[in-house]
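What you see is the complex with one protein chain gone and the rest in place.
When the chains are written out, they are named A and B in that same order, and each has its own residue count from 1.
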Amino acid sequence: MATHDAALTGPPAPEEHHTSTGLDNTKMAMWAFLGSECLFFGSLISTYLLYRSRAASGPTPGEIYDIPFTSVSSFVLLMSSLTMVLALAAIQRGDHRGLRTWLLATALLGMTFIGGQVYEFTTFYEEGLALSKSPFGSAFFMATGFHGAHVTVGILMLLALVGMSMAGRLTVDGARKVELIGLYWHFVDIVWIVIFTVVYLVPTE
Amino acid sequence: MATAALQPRRNIFARPTATTGWYSWLTTVDHKKIGIMYGVTAFVFFLLGGLEALAIRAQLAVPDGEVLNADVYNQFFTMHGITMIFLVVMPMGVALFNFFVPLMIGARDVAFPRLNALSYWIFLFGGIFIYSSFFLGGAPDGGWFGYAPLSRDLPSHGMDFYAVGLQVLGVASLAGAVNFIVTILNMRAPGMTFMRMPVFVWMTLVVSFLLLFAMPVIAVALFQLMFDRLFDTTFFNVAAGGDPLLWQHLFWLFGHPEVYILILPAMGIVSEVLPTFSRKPIFGYAAVVFAGAAIGFMGWGVWAHHMFAAGLGPVANSAFALSTMFIAVPTGVKIFNWIGTLWGGSIRFTTAMKFSIGFIAMFIIGGLSGVTHAIVPHDAQQTDTYYVVAHFHYVLFGGALFGIMSGLYYWWPKIFGHRLSEKLGSWNFWLWFIGFNLTFGPMHIVGLQGMPRRVYTYPDGMGWNLWNMMETVGAFVIALATLVFLFNVAVSRRKGRNEAGSDPWDARTLEWSIPSPPPEYNFAEVPIVEHRDDFWHKKYFVGPGRTAEPVFSGGADHATGEETEHHIHMPSPSYFPLIAAVGMLVSAYAVIFALPAVAIGLLITTLGLFGWVFEPGTAE
Partner (left out) sequence: MASTEVHPPRESEELTHHPSPRKYVWVAIILAVVTAAEVAIYYIPGIGAFLIPGLVVFAVLKFVMVALYFMHLKFDSKLFRRLFVTGIVLAFVIFTIVLLTFFLRPEASGITG
């Protein structure tokens, strides 16, 4: 019979202490950071909106985008948010096996997305769109490139979490850490939701 | 079943434990030590920026000057701006935030002590990085505002150092902003509600939000500039379809909140100094707080007043002219409240008080010239002339720097345990006051007479010679005053007489309730706060007629001598922030000189971050 025993729940997280708002410091910090990232991606996306019709002598958005392909990779990233939240649910009920499974699934889906981006970028480059070709090219690659960099950092953090779990370092206070990385991951997904619509789907006359 | 006790990890390098000695400064996570490092570093940069100013003034003392050629002049005025804004005024504010915000809210440290250390090391390395440009092909020479397409086309590495260096510094600021927001929201002592916080803490909070949202915008602009210069992207390449206005918008979207980031800390300081030396609470606390928040909020709606001559058209210009005029209102509210604080008070003209009163006067002048800029036709004449230079020096020097000096003279005894000499302080203040007005006052005149700014010389026969000579003389008076300050610092240390107890000024806020300098853990017991200006209320019973009678249990007396360790666990020192910062410095040089080596810098930073994440905040 499960007794409510400190030995089972483990010692309290070393960082845990009373806060004025009752909210966790690191969670608050992450939300503040995400608020700041809205301005970062807002600047990149606005630059794209300004420059999307300035294609110089290179291909235009309408000519170069492969909507079906990008739709699939958007779907992949969206599903990775599901696996992420399932990973969190797993550690919240103490299921570390499930945690690692879902974290790896998330990382895998993220890597698939990045693979798709790499393929898309190289294809576009071969078709004549480069960073230095036109304002459209510069703005497109900057916006999607920085997004991809954010996804990559996210993947590294997910893999680090998997490693930490395997080393037994997520038994104490682990859910908080997984939740933090999860917030970052969902945010990166949200940014792609905006990019997919604004950059790819909204037509550039 | 086995408990979740972790095996102690055997680290390759042992965790540092020193809290004294020079090595302890490299690994410290103590907000007080970090604050001191910020202050000292910022002051060194102030001297460098001041030397640049003296060189500029030497060149402009006479028409057709030959002290600096055009190319060197461009580097000096660019670096002067970058230095004073990013390496002096901002870090000085952060130095005081660091030392005093935790004390004022009754906390033992900031929310993320290692992140705090990281911010400092990145700042130091970023400043060194930018200055190293002088020896590596030339300093930035495109103005601190880096207008494109000039900035993308300037041939030396200078603007590469600009783009990369400011990017690096931006990381430090963003991290600091997150740190202080969480600290102020989450680490207040029991009873310290928002409306009981000192105004200085409120201003720190507003500044932190401004940084949080403004830094990412300039980060994008700097990436675009960097990529234009390194990878030939076309963001600002006009022939390919790039638009210079994009740079201006992005830069000023950051740049305008930035000027409030520069001035609000000083306004916070003045809001602490005036009440102490008037023996009155701040007049209209709520109004001062809300006005500060309003300035922060409205500051997002005025940026294009820096672009009135850029061709945005009458609709845009009018809209921004209106918003700019409106933002004078909350500023005016603060000024009236400061005057109301002085009114009827029992005034002591300490050096700190002189600088604060000087702040009010100089900032009013700078604010008035600012209002004239808001009128678009006026601005059309004033823009790019010395009138603008006069305006921003009155608000940034007469405002921010005077405020910071006030804070230094006020808080020096708390930081170091002794006061600065009042006599020397008086000389410091008056020389600075006279020198400052002599330097920048005439600029209003030559500006209206048409003398252009950002130009290395001017011809004879324009009627500007006398004023320029006066301005140069004034600059050297400022230099003299600065030497007086340094002398004051050196001399005050030695004399035993200036020793200060915990509350040398009979002040109002919590930082004065603990020893000078404070012990590592700040408060032996976390204070229970029951009032605004809680310390004042612990010392004095405030009667119905607002008379203050001393309470004999005395807030300050027990502060010296009796503290026992109380087994207070403080965050432990760490060298990982330093390592992570070193990685960023390596990457910064690599971006300019050896692109593949960026991977090395990233690796170092990543290792530093991993070590940090796996290290507990407080060692067992």
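In this text, a contact is a pair of C-beta atoms (placed from the backbone, for glycine too) under 8 Å apart; a residue touches a chain by one contact, two chains touch by 3 or more.
In this text the structure is predicted, and so the values were computed from the model without any measurement.
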| item | value |
| --- | --- |
| Touching residue (missing chain; options A:Asn25, A:Ser74, A:Gln117 or A:Thr144) | A:Ser74 |
| Absent-chain contact - pick from B:Leu230, B:Leu312 or B:Ala500 | B:Leu312 |
| Residue, one of A:Thr26, A:Thr101 or A:Thr171, that touches the chain absent here | A:Thr171 |
| Hidden partner interface residues of subunit A, rising order | 2, 4, 8-10, 16, 21-23, 27-28, 31-32, 34-39, 41-43, 45-46, 49-50, 53, 67-68, 71, 74-75, 78-79, 81-82, 84-86, 89, 92-97, 165-166, 168, 171, 175, 179, 182-183, 186-187, 189-190, 193-194, 196-198, 201-203 |
| Touch list for subunit B against the chain that is not drawn | 1-2, 4, 185, 213, 243, 245, 249, 253, 300, 303-304, 311-316 |
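Convention: only the chains that are shown with their structure count from here on.
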| item | value |
| --- | --- |
| Whole-Å gap separating subunit A and subunit B, where each centre is the average of the chain's CA atoms | 34 |
| Residues on subunit B engaged by subunit A in the complex (per definition of touch) | 1, 3-6, 111-112, 174, 177-179, 181-182, 185-188, 192, 212-217, 219-221, 223-224, 227, 231-235, 237, 240-243, 246, 250, 253, 610, 613-614, 616-618 |
| Residues on subunit A engaged by subunit B in the complex (per definition of touch) | 7-8, 10-11, 14-15, 19-21, 23, 25, 28-29, 32-33, 35-37, 39-40, 43-44, 47, 50-51, 54, 56, 131-135, 137-139, 142, 146, 160, 168-169, 171-172 |
